[in-house]
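Before I ask anything, here is the structure I am working with.
Note that this complex is displayed minus one protein chain, with the remaining chains in position.
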Amino acid sequence: MSSHRNPAAAASPRLRRRLYLHLDPAAWPGQGLSPANRLVAVAIVLSVAAAIIETEPTIGAEADHIFRLVETGFGGLFLLEYVARVWTSAEDPHYGPGLGGRLRYMLSPLALLDLLALLPLVLPMVGTSAFLLRMARMLRILRLARLGRFSSAMTALGTAVHSRRYELFASVCAALMILLISSTLLYVVEGPVQPEYFGSIPRAMWWSTETLTTVGYGDIVPVTPLGRALSALTAIAGIGLIAMPTGILAAAFSDVMAKRRAESGED
Amino acid sequence: MSSHRNPAAAASPRLRRRLYLHLDPAAWPGQGLSPANRLVAVAIVLSVAAAIIETEPTIGAEADHIFRLVETGFGGLFLLEYVARVWTSAEDPHYGPGLGGRLRYMLSPLALLDLLALLPLVLPMVGTSAFLLRMARMLRILRLARLGRFSSAMTALGTAVHSRRYELFASVCAALMILLISSTLLYVVEGPVQPEYFGSIPRAMWWSTETLTTVGYGDIVPVTPLGRALSALTAIAGIGLIAMPTGILAAAFSDVMAKRRAESGED
Amino acid sequence: MSSHRNPAAAASPRLRRRLYLHLDPAAWPGQGLSPANRLVAVAIVLSVAAAIIETEPTIGAEADHIFRLVETGFGGLFLLEYVARVWTSAEDPHYGPGLGGRLRYMLSPLALLDLLALLPLVLPMVGTSAFLLRMARMLRILRLARLGRFSSAMTALGTAVHSRRYELFASVCAALMILLISSTLLYVVEGPVQPEYFGSIPRAMWWSTETLTTVGYGDIVPVTPLGRALSALTAIAGIGLIAMPTGILAAAFSDVMAKRRAESGED
Partner (left out) sequence: MSSHRNPAAAASPRLRRRLYLHLDPAAWPGQGLSPANRLVAVAIVLSVAAAIIETEPTIGAEADHIFRLVETGFGGLFLLEYVARVWTSAEDPHYGPGLGGRLRYMLSPLALLDLLALLPLVLPMVGTSAFLLRMARMLRILRLARLGRFSSAMTALGTAVHSRRYELFASVCAALMILLISSTLLYVVEGPVQPEYFGSIPRAMWWSTETLTTVGYGDIVPVTPLGRALSALTAIAGIGLIAMPTGILAAAFSDVMAKRRAESGED
């Protein structure tokens, strides 16, 4: 039994247990996020913000050394967090104790994402090629995805979308078909008049996407009467394409809420 | 007992009671708004309209003295209304009688908003600096927010939105993540070709917001094939972003209505 | 009793009865529309189409006499229809028999609309001023509204919208408030840079409406970083404004369908 071990080893699990409760959002007994996770969440947001602002040439060049300092600081914090998470993963009954459990945790998607988020710290040490630096920058911005683990609302959103994945996929397929039909028709009608924009179906697809999603930049506009009539039909079909996923998701959210109320016995 | 007080004091509460019924929309026994509140609502709308039209240089300069007269008139009416509301607040069981109750009322959010709406009357007396005058103008337009208290439908709308604040917040977070990913990708792909518009992630974010919200001004348009393909994906993701809050709100309104019917015992 | 009257009078009501069944969509015993009402519906659509095409200068001038002939023909048909409807209105228990019933029918909104649709026939006889001719043209296009009486789905749509008029009105109010706040902020931020487009709140409102409704023509675009940030917030608020009425209507339609099923005992 572990209670027969030496005091140091007995103290360590107790500290580990406490740290685990602070690091795992699901295990935290209090309301909302633990102070440790709040710090991590704020650090993620600031680290991503720094990575974004750094790309602006009018700012980035002057304050380069500040950005490096900030990045090294946040990187160190995330490294510390990663080590702590691996160590305390033994407390999670899902992965089990011992080195095997630690390895199972390290290979879980969330832990791999955390490891990926640490790469920007190591990449510049490997080399200073433009490609590696760019990779490091991308990875720093992808750190934002780590926030997902802290949000229960995000999880609920994901569940609702997941439950209707077939219907949503079908509406994407319907959208693609309409996109193709519209592109083909405009290619036939407007192609001879505006060969640069409608001279092939792939070219017409750019205009078609703009119109179906009702973005409408206006860089390409049909000029023939028939082209405009088809364009109007495409725009109306676009409204249907917005209506379809919206309707599917509205029904999905309505469902999720009804289930939740039924479970909690409210209403 | 108050019935033992002198006749003047006894008459005053009776007048106060009547005035209270006219001023508090919830206490009014009749249908809709009381005549007094209707007058106030119309005055708010006219006062805001005057403040808006006044900014138009081609109109404002000529009719300056008329606008000042109108503003002083409405300001006086709102001052009178404020004094009356503070005085009659003693009738509201929520705040209680006496000076303590009056103070509690004066510190309530609605009363503070009313007081803020009176500031434009006083600010020009403090000084005539451009900043103070601009502040006064802003505050006059914000008077519109006072209309909220008169509308029960507005309250219902607010309740529905409030009940899904976590889901709506999550969908805003999802939107921000997609915004960042889209900006980063376009920065990488279109940055070298159009450095002025895509030369940094913050710059690319302007285009990205335009596209995700399907506004599509068309002042900035990707020109490379890969940029256009990513742009199409961004626009499609934008439809998902419109679909999500719409779906959440549709479910929320459906819910609110079902509850209302259950309460009123209809159908 | 009417059976004691002379044979001619007895035959007339029998014809009137048959005509009434053909003219009143609600009284028609068959499925869909009666042949007479189908003819009227097609005539309305063709008459409106003619009035629209007639405005095109490249077509209208050449074929002027054809358009006049077509218009006179349709006008005659509608006059005949109107007389028949007034005559057969005696069969409608809603209006009652006799001259009083006929007058009550003639003053009903639908009959007044029919009468208004006949005006284009008479107006050119009164005078040939440009104003009268333009009025006649407008009235011919408004004939389309007469189609509403033939569509039960249109009525269901109207019922759903009507049942949520307070919520929809509240969302319009919320939209107006956001419109005003957005216009005011852009007027302050962009006004000094683009005085022609943002130099006053009414001017800024044009841009603001474009952005809130996500139309985004792109004729006016904010250029300052703060202006763009506020513009992004406006566009995001615009999505909320689309989501709100959509959510309200989705819940309303869901309701109407649930009631219909409950009434018909299905499911």
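Structural remarks
When the chains are written out, they are named A, B and C in that same order, and each has its own residue count from 1.
In this section, a residue touches a chain if its C-beta (ideal position, glycine included) is under 8 Å from a C-beta of that chain, and two chains touch if they have at least 3 such contacts.
As the structure is a prediction and not an experimental result, all values here were calculated from the model.
In the complete assembly, the contact with the undisplayed chain comes from A:I242, out of A:A90, A:V189 or A:I242.
Take chain A: the residues that touch the chain left off the picture are 166-167, 169-171, 173-174, 177, 180-181, 183-184, 187-188, 199-203, 211, 214-218, 221, 228, 231-232, 235-236, 238-240, 242-244, 246-248, 250-251, 254-255, 259, 262.
Mapped onto chain B, the interface with the missing chain covers residues 214-218, 246-247, 250.
Along chain C, the points of touch with the absent chain fall at residues 48, 52-53, 55-57, 60, 134, 138, 141, 144-145, 147, 151-154, 156-157, 160, 172, 175, 205-206, 209-210, 213-219, 241-242, 245-254, 257, 267.
Keep this in mind: only the chains that are shown with their structure count from here on.
Looking for a copy of the B-C interface in A-C or A-B, one arrives at A-B, which has over half of the same contact pairs by residue number. One simple way to say how far apart two chains are is to compare their mean CA positions; for chain A and chain B this gives 32 Å. For the pair chain A and chain C, the distance between mean C-alpha positions equals 45 Å. Residue positions 214-218, 246-247, 250 of chain A are each in touch with at least two other chains.
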